[in-house]
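Let me begin by handing over the structure; questions about it come next.
Rather than the whole complex, this shows some of its chains in their spots.
Chains: A and B, in written order; residue numbering restarts at 1 for each.
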Amino acid sequence: MDFGFSDKARSIQQRATEFLTECVYPAEPVFAEQLAARPDEWTAPPVMEDLKKQARERGLWNLFLPHSQWGAGLSNLEYAPIAEMAGRSPHIAPEAMNCAAPDTGNMELLAMFGTPEQQEQWLKPLLAGEIRSCFSMTEPEVASSDANNVATRIEREGDDYVITGRKWWSSGAMSPRCKLSIVMGVSDPDGERHQRHSMVLVPMDSPGLTVVRPTTVFGYGDQAHGGHAEVVFDRVRVPAGNLLGAPHRGFALAQARLGPGRIHHCMRAIGMAERALELMCQRALDRRAFGSAIADQGVVRDWIAEARLRIEQARLLVLKAAWLMDTVGNKGAAMEIAAIKVVAPDAARWVIDRAIQVHGAAGVSQDTPLAYLYAHLRTLQIADGPDEVHRRTVARQELARWR
Amino acid sequence: MDFGFSDKARSIQQRATEFLTECVYPAEPVFAEQLAARPDEWTAPPVMEDLKKQARERGLWNLFLPHSQWGAGLSNLEYAPIAEMAGRSPHIAPEAMNCAAPDTGNMELLAMFGTPEQQEQWLKPLLAGEIRSCFSMTEPEVASSDANNVATRIEREGDDYVITGRKWWSSGAMSPRCKLSIVMGVSDPDGERHQRHSMVLVPMDSPGLTVVRPTTVFGYGDQAHGGHAEVVFDRVRVPAGNLLGAPHRGFALAQARLGPGRIHHCMRAIGMAERALELMCQRALDRRAFGSAIADQGVVRDWIAEARLRIEQARLLVLKAAWLMDTVGNKGAAMEIAAIKVVAPDAARWVIDRAIQVHGAAGVSQDTPLAYLYAHLRTLQIADGPDEVHRRTVARQELARWR
């Protein structure tokens, strides 16, 4: 196990740190102001385009993509500290560096499985940051952690596929910038368990596609990022060429997409936790109660210590998972990916919760990023597979050694 | 220790249950629709006035007030199950029954310490549900858990008091219906530690009083209830007759206010937990994954059991605190009030968190009340004294037995 970094990787880390300090943090209040003053709920604050320009110029663009044909060609281990840094300002930095979910996963799918035509039409503008995209898998009527519950149908009719179903949590789909949905549905109901689904590329302006309403995360609407949409597909028709990958291989594609997606989430979660710990320490040193700084209270110091213990452990496990993905592949790292998907959000959530407590009422309000981070991480314990599914994966693998 | 109920108390419980079933639960979707469709952010949904009328007719009005001159004259123990029921629909039921914070605490202060003039002017319309009020104690610049940090000044000038300072989390103050703020500030900076503060009644339309902005709780604005406001008092002048109680006795008034306020919060928290457990069970029975109902998964059943264990214990401790307040007074029950202020929100929060997990993405969205309940309870672990202050109280009393 070697978690060392090449000079190239260190140089990018250096530039990312500078980008955060020089551009992103100063842009946070501007972003909030523009958000408050925006004319239309789903418009992104204009400062984002400036930041994107800055990131491109600094060579901090599309770093998530391990395929050197299209992206930076960093290994997962090399990308980890960059993603962690992006997580420190999760509203802004990921999109500014064109490394924001769900586009990253979609770009990865298109890079790996797209036809040249699909790549030309969708991957290039996504990589250029000109459009955004959403991923439509989860459905409101069923427990979507079990892929066999998916009810949406993708049926071949002549030269077309016809899609019928109801999806939700299609993140980003409320935004006018969102032009593409990658939709997963059942194409062969009688196929083997993991060979029933297909994925198709559906333009957002397709007839029959209706964005019904946004859903909120705790009280947050994520308006700047296009929110989270419930989308109805009522006999939406796309050409057969819009099929992504092979027919009935949607489950495998979803797995391919989720591996990197999960580890990116976890890397960013570590960054969120670090930022919360910083804020907690600064506040604890700054505020006084009952005759001394809050930082001198034993209980608060104990939280700070516990926060450091949890972050260190979670980060190391994330690095190990990244290193395994790089050395033995996503399949060989399946247990570790499941493990970090549980560990990292849990650790980060704990740290943020204590940071909220140290901040008092400010901690739950808009005056700190903490409550938003909390809501985001709480949701991450459900999204991309709830904790329970990942814990089952870990247990199954552990027990398999002794059967 | 006798937690039995009189026939009168049982009869009220019965009526409260009916009110919830017949009026409140059916009004929840209506309330949400009216909220979405309201012309102005801070307007209350009109269905509330219908519910208030219903509650009055059913004899479910002002039940929180133990002073029989003004209210129902129920003991704390008698009121506990009513408050628990109100907590099951915390957006609607408390206000509908005129038992919502912060008005309850303000009414209690006015009933106990108000002059006949003050009662005529403010208590009567509050008891009638015609106006609402806020309480301005917490300040943004300091750790307000320590009263000695309060910076707002209340200075005598001739026949007036002049108030200067900045408060926040004045809940309800964004609403046009809010007509009164009870303000706590320092009136005698050189007085003994607990004899430095006064409370004054400040009409919301006083010159110099500016409502600066609302703060949010996780992403929620609590718009229907007047939100949470930051309020600046810039040499706000009120007649000396607006002093509440004796001069420089504000700390004692705050304590008198907080005792019942805390137990009411805890009673409602139990109701929130019960509702979340109901929703969790129903969902677990309803949804299927990997071949069986979620309710058949051992881990989910374990959460349900744990939820029941925590709720039962928390409720019993709340009842004991109520019984002690009734039999030995708020001071004699100080340890138990501190204890439940920690225990009840923590128990309820745990239950709600697991209910969210069982609901998946629906749990964090607006489609269930769970995320809102969670945000509310998380905030309660900070408001009215953060957990740490109450835990210190418990420890101090425990150690005092052995010193």
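In this section, contacts are C-beta pairs under 8 Å (C-beta built on N, C-alpha and C of every residue); 3 or more make two chains touch, one makes a residue touch a chain.
Computed from a predicted model, the values in this text were never measured in an experiment.
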Identical protein chains across the whole complex (2 displayed): 4
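Note that only the chains that are shown with their structure count from here on.
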Where chain A and chain B are represented by their mean Cα positions, the distance between them in whole Å: 37
Complex contact set, residues of chain B against chain A: 138, 140, 142-146, 149, 168-169, 215-221, 287-290, 294, 297, 299-300, 353, 356-357, 360-367, 371-372, 374-375, 378-379, 381-383, 386-388, 391
